[in-house]
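Of the protein chains in this complex, one is absent; all others appear in place.
Order of writing sets the chain letters: A, B and C. Residues in each chain are counted from 1.
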Amino acid sequence: MRLPCPHCGERGNEEFVFLGSADPVRPADSEAPIEDWIDYVFLRDNPAGANRELWHHTYGCRSWIVVRRDTRTHEILGAEPARSLPPPASTSAAK
Amino acid sequence: MTPQTQHTSQPFRLASGGLIDRATAMPFTFDGREYYGHPGDTLASALLANGIHLTGRSFKYHRPRGILYAGPEEPNALVELRTGARREPNTRATVAELYPGLTACSQNRWPSLAFDVMAVNGLAAPIFPAGFYYKTFMWPAAFWEKVYEPLIRRAAGLGRAAREPDPDSYERSHLFCDVLVIGSGAAGLAAARAAARSGARVVLCEQDFRLGGHLLSSRDEIDGKPALGWVAEVEGELAAQSKVRVLRRTTVFGLFDHGVCGAVERVSDHLDEAPPFTVRQRYWKIVARHIVVATGAIERPIVFPQNDRPGIMMASAVRSYVERFAIVPGRRAVVFMVDDSGWSTVEALQRAGASVAAVVDPREEAPERARSIGDAKVLCGATVTGTRGRLRLSGVTIKDRQGREQYIEADLLAMAGGWDPALHLTSHLGSKPKWDESIAAFVPGSLPSHIDVAGAAAGRFGLDAALKDGVRAGSEAAHHAGFASVSLAPPAASALPMHTRCAPSWRAAKLDAKSFVDFQNDVTAADIALAAREGYRSVEHAKRYTTLGMATDQGKSSGVNGLAILADVTGRTIAETGTTTFRPPYTAVAFGAIAGRETGKALRPTRLTPTHQWAAERNAVFVEVGQWLRAQWYPGPGEADWRESVNREVRAVRSTVGVCDVSTLGKIEVMGPDAGRLLDFVYANTVSTLKVGRMRYGLMLREDGHVMDDGTVARIGEDRYFLTTSTAHAEQVLRHLEFCHQVLMPSLDVAIVPVTERWAQLAVAGPRSRELLAKVVDGFDLSTAQFPHLSVAEITICNGIPARIYRVSFSGELGYEVGVPADYGDAFIRLLVREGEPLGLEPYGTEAMTVLRVEKGFPATGELNGQTTARDLGLERLLSTKKDYIGRALQRLPAFNEPDRPVLVSFAPVNASDILRAGSHILDLGAAARIENDLGYMTSAVYSPTFGHHIGLGFLKRGRDRIGERVRAYDPVRNCDVVVEVGPPCRYDSDGGLARA
Amino acid sequence: MPEPMLESRSALAGLLAPGHYGANGGTGVSLSECRGRTLLSIAARAGQTAALSAAIEGAFGVPLPMQPARTAAGSVAFIWSGPGLWLGIGSSTDDLARRLATCAPGLASIADLTGSRTTIRINGPSAREGMMKLVPIDLDETVFSTGSAALTVASHIPVQLWQTDDTPTYEIACRRSYSVSLWQSLTEAFAEYGYSVAP
Partner (left out) sequence: MRYSLAVLLKNALSGHAHWSPAWRDPEPKAAYDTIIVGGGGHGLATAYYLAKEHGITDVAVLEKSYIGSGNVGRNTTIIRSNYLLPGNTAFYEWSLKLWEGLEQDLNFNAMVSQRGVLNLCHSDGQRDAFARRGNAMRLNGVDAELLNGEQVRELVPLLDFENARFPIKGGLLQRRGGTVRHDAVAWGFARGADQRGVDIIQNCEVTGFRIENGRVAGVDTTRGHIRAKRIGVAVAGNSSRVAAMAGLRLPIESHVLQAFVSEAIKPLIDMVVTFGAGHFYISQSDKGGLVFGGDIDGYNSYAQRGNLPIVEDVLSCAVALFPSLSRLRYLRQWGGIMDMSMDGSPIIDRTPIEGLFLNAGWCYGGFKATPASGWCFAHTIATGTSHPLNSAYRLDRFATGHIIDEGGKGAVPNLH
C-alpha cells in the first residue's frame, strides 16, 4: 500500500503508523458531558467506504496526516497534513 | 558399451534441435541413480530424456504419477531437491533447472517410488471419499488424538523439510518503474518494447530462465523469421536501454495495493551452490505505475477415467519437450483433444519420429489440418474411456462415434483440453474473473485503471492477437504513465489462426471415481458430485470439502474442470457457479526469500549505548530491552552467580557510589513560547510552573484515563524543556506529543525534537557521588545549597566539554545524572570509573537498578503495565484539578474510583529466606486458591541486599488499609506459596532525606 | 582536575578497517564515515519559516530547502527534516550554532544534535543499485539526484539520506545507537559489488 505524504511524497505503508478515524472531535474540556467523552474515546463510525483517518509518518517527516481512503478497496482519495486542518474545538479551550 | 557411455546416453533425446547445449553432459541423480542431461534442461526434461515418467505419488491414494506439464503449474512431479540443510521438499521438477550434480528424490512413498505400501489407500478409496474424516474417527472419543490423528498426520504431507538452518542467504531490493510487464511471451515482449520505445522506465519479469513463453516451443514465424529470432531481437533491444530492466527467473508472485508487486528472482537456484557474495534468491518489491499482465495461458487437462497415469501429459507440454528440449516423450502416442492446439502436438510428435497411433476428438469433424497428418488414425466423435499401465501408460481404450470400444497400445497420451488464461494475478486485488462463453474460459474481470492484461492472459489466444495486444498494452501503459506513445506497427505472425470450437474438457467422457480433476490432492469427478449431493454446492464449499485446488499448484490445472463439473451436477451455468478466489502467491514462495536478511540476529536492529564497548570490555552481561542491549550486571572476580554481582553493585550505590548508563531513556526537547502550555496538556501534573533550572517527576496518561508513562521534566530555559521517558515508551511518547501538538493544538508555537541519542547519560548515585562528580565538573558548585535535589544545569566538564547535569535519584541515594555528547560517553565512563574506584565505585547494570528502585517503591514497566491508574499507583496527588489534560475526563468513570481496586504496596516474606517472584497472585491466609479469592498480584520482586531478604511490589485490593497484615503470595506455576507481610511501596528512606541531602 | 579533555569515539570505532571487501576486488563503492561534524536541529518558530530562510541565506549564502532536499555552501549544509524542521551541518570550525543564533534570533528553536547521528558516505558506480536494497524509496536519477534528500527506513532503522554528487555519492545518517546495525546492512548489501572502506 502506498500513502501520499503531503511532505515526503508517496511512500510505502511500512513507514507509517495508523491511529484511527480522524473524525472524532475531542470535547471542549474535561468537564464536558461524560457521554461526549465516551463517544470521543471509544465509539467509531467504522465506515465501509470513504474513511478519514490519521496516519503518522513515523519513518519519514513525523507528520500526522489525514488520509481519505476507501476501506473496501483501499483506494486513496486524498491526504493532507493534520496541522493544516481547521483546529478542532478543544484548541481554543486549551489556549 | 562402457558404463560411461551407457550413462551419458539419453535414449529419448533427439539428435538435433532444441534449446539445449549437447556439447556439455551434466550428471544428476534421481532416487539414487545417476543420469545425464544438458544445460538448458529442467529436471523434468532431463528425466524424460532418460525415459523416466514416474516421478511421484499422489497425496491421498499414493497413485503413481508422472510429469504432466512443462512449467510451474505442475501438480504431479514434485521432488525433494538437494539434501541435508538444503533439502527443499515439493519442488516441481518442471521448473528445477538442471545443474551438474543435482540430487533429487521422490517423496511421499515408502519404501520406494515403484513400490509404495501406502498405495493400499487407493484400494480403500471407496471408503475415503471427499470429507470422509468429518464423518468418522469419533469413537471412542479419546482415540481421535491418540490414534487416528497421528496416523492421518503421518500419512499426509508430501516431502520432508530440512531440519537444519538454511545455509544460504537471501535479500530484498526495491524497484520503481513506469511500466511493469509480467511475462515475456509474444505479448509481454511486444508490450515491453512498445513501452520502452516511448521512454518509460520498464521492468520485464519472466519466471522462466529464457524469454519467449510459448514461442520457445513453437515453430511459428514472426515478420517472416523464426519466432526465436524475433525474441532475440527484442531481447537485444531491451538490453541496450538503460531505462529497461529484464529480470529472468523472476516470478511476480503477487499484486498488492497501489502498484506494489512482489517478485522473487531465483538468483542461484540453477547452481549447485550460490557463489560467494551472492544470494540464493532475491525478493524484489516493485512499485509500478502501470502493470501489463502478459502471463499467457495454461492448458487444461481433460477429465476421463484413469486420466492420471505416468505417460499421460498435456499436449502443450509434449510440444515443449519436443521443440524446446529435443525429447520425444513417447514412442507411440495417442492425442486426445477437445481443442485444436492439439494438432500442433500431433505434428511435433511426428516430426520427432514418434508414431501417433490415434487422434481422439469428441467433436464431430476434424479441421482442414487433419488431412495432412500422415498415417495417424483420426477418430472424431470419439472419446477415451480408460487407460492401462501401472507405473507407465501401456494403452488407451477409445470409444468411437458408434460406441465401439477399441484398445490401442501407447506409452504416451497427450491431452489438449483447451486453455485457461493465467489471470491469477489480476484477482489479487479483488477482481472476479468472468466467464467468456466464446472461448469457454474465464477472463479477467474489471480491473483497477493501473492494471492491463495482454495476450493469452486476456483470453486473446493466437500469436497474432498476442503481438497486437502486447503493442497496444505497452504503449497505453506508457501513455498513462505520462509518456508520448510512439506508433509501432505490431509484427506479423505466421501462426495458424486459432479457431474456437473448443469442446468442454469435463464433458469429453463419462466420469467416474477414477476421473481425476485435481491430480495432486486426488479429487475426482465423483468427489465433486458427492460434495454437491451433501449440500456443499457453493463453489467455495465444494473446494473446501473436497480440497479441490488447495494443493501446491493451487488448482492451476484443475480449477475450471472442477467448477464446471460442479455446475453440471448442480444444474447451474458456469457463470452462476463462479470461481474460487486466486490469492498470492502465484507460485509458492520460499520463506527465506521474503525474510531476506532480516532474520536471525538481524531480525531487528540492535541498538547499542554509547558505553557499550566499555561495558563489553568489562565483561558485562547484556540484556535485550526492546531493541537495545543494556548491561544487566558486571560479573566480578570470584563471584559465583549473578546475584552476588548484583548485590555488590547495589551495596556500592547504597554505601559509596555507582555509575549506570541510562542513555536508553527517551529524551525529548520541547521548545518555543508555547512549550509549557503543551506540556501542561500532556502531563497530568502541572509543568509550566517549573522554574528555569528545576525539574520534576511527570506523569502522562492515555486519554482513556490509564497511565501511559512517567519520567522527568526539566526546564532548561524560559522556552526550553527537557523530558525523559521510559526506555520502552520513548517512541510512543514522542508520537503522542506530536499528536497533541499537530492534531489537537496545531496553533501552538512549539518544536518537539527527540534528543535521545545526543546524550550519553550516566546516572551517578550514592553517598559519594558528589565527591566523584566534583572531580570532573569545570568548577560547578554541586552543594545542595547551590544545586538542590531536582535541579538541572548546563555546565561543562573536563575542561570545556558541554554537559547537562540533573540532580535526580532513581535509587533513593544522593544522585545525579550527567549527559555528555554521545561520542564522549565512552571516555567519560572510563574516567568516572578510574576516578571513582578509589572511592569504592562500582558500575551497576539494569538488575541493580531494579533492586534499588523496588526498595524505593518507584514504579516501572511491571507497574506501568497499561492497566493501572494514577490512583492504583498511589500517584493521585499528581492529578491536577486546575486544568484540562489528556486522560483527565475519564477519571470520572465509576471503575476508576472503586475502593476495591488493587493499589500499589510492597511485600516482604515473613520467613526471610523465602523467595518472592513477580507474577505471584495474592490471597488471604487460609483462603482457598480460587479466583474469587484473588486479591492482587506481584509485579516486581528482587532480592534486597539492603534488607537481607526478598522484597516485592504489587497491587493489592484495599492495600493501603492492609499495611502490616500478612497474606499469601501464591505462585502455583512455579510451585511457590509464601506468606508475606504487606508494606508501603517505599521501604527505603521513606521521607526521601538521603536524596535531598 | 583530572585529564583535561575526553576523547571522542565514533559509534563505528573499530569497525571501519580500511581495505577492500566483497566481490570484484572491492571496486563497486567506497564507504567511509563522515566525522567531526556539528549537527543542529533547526525548527522554525510559528510563521517564521520564510524569515528564517532569508536570514540564513543572508548569513550563509544559501536558503533553507522547502522540500525534501539539501542546500549547501562549503561545509555548511541544511537538510530538510520535516515541515519547518532542518538538520544543520557544519564542520567543527564553522561555528554553526553561534552564527545561527546571531543571524536568526527569535526565528528558530535550535537544539544541538552533534554526535547523535552517524553519517556514512557511499560513493561509486554501484552506490545506487546497492542503496536500493536498503531503502524503499526511488533513487533513480530522474527522481532523486544531487541535492535531493529523504527521511525513510532501512531494515527497521530510521534513516535520513541525501545525495551530494552525481557519481553518485550518498550520505546516510542514522541515530547513533543504530550505527553498527546499519553498517552491517550496508556491507552485506554492497558485498555483491565489492566495496572499499576508506579511512
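The rule we apply is simple: a residue touches a chain if its C-beta (ideal position, glycine included) is under 8 Å from a C-beta of that chain, and two chains touch if they have at least 3 such contacts.
Predicted model, so just to flag it, every value in this text is computed and none were measured.
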item	value
Touched by the hidden chain, restricted to displayed chains	A, B
Residue of B:Pro27, B:Pro100 or B:Pro129 in touch with the missing chain, whole complex considered	B:Pro129
Residue in contact with the excluded chain [from B:Gln350, B:Thr861 or B:Ser880]	B:Thr861
Per the touch definition above, residue among B:Ala85, B:Ala575 or B:Ala912 touching the missing chain	B:Ala85
Touching the absent chain when the full complex is considered, from B:Arg197, B:Arg324, B:His428 or B:Lys514	B:His428
Sole residue of B:Lys243, B:Arg572, B:Arg917 or B:Arg996 that reaches the chain not shown, by the stated touch rule	B:Arg917
Contact partner of the left-out chain, one of B:Ile20, B:Leu563 or B:Ile594	B:Ile594
Interface residues of subunit A (partner: the chain not displayed)	1, 12-14, 17-21, 34-35, 38-39, 41-48, 51, 53, 55, 69, 71-74
Contact set of subunit B toward the excluded chain (per top definition)	59, 85-90, 126-127, 129, 132-139, 141, 144-145, 149, 152-154, 156-166, 168, 170, 172, 254, 256-257, 260, 262, 285, 428-430, 513, 526, 530, 533-538, 540-541, 544-545, 547, 551-552, 554, 581, 583-585, 588-592, 594-596, 598-604, 606, 623-625, 702-706, 708, 861-862, 865-867, 890, 893-896, 917-921, 929-931, 933-934, 937-941, 970-974
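We take it that only the chains that are shown with their structure count from here on.
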item	value
Subunit A-subunit B separation of Cα centroids, rounded to whole Å	29
Junction residues of subunit C - those touching two or more other chains	85, 136-137
Residues of subunit A whose C-beta touches two or more other chains	12, 58, 62-63, 81, 83
Interfacial residue positions of subunit B with respect to subunit A in the complex	256-260, 285, 287, 430, 677, 681, 703-704, 731, 735, 738-739, 741-747, 884-885, 888-890, 892-893
Residues on subunit A engaged by subunit B in the complex (per definition of touch)	1-2, 12, 17, 19, 26-27, 29-32, 34, 37, 40-42, 54, 56, 58, 62-64, 73-74, 76, 81-85, 87-88, 90-91, 93-95
Complex interface listing, subunit C residues touching subunit A	67-68, 81-83, 85, 136-137, 150-153, 158
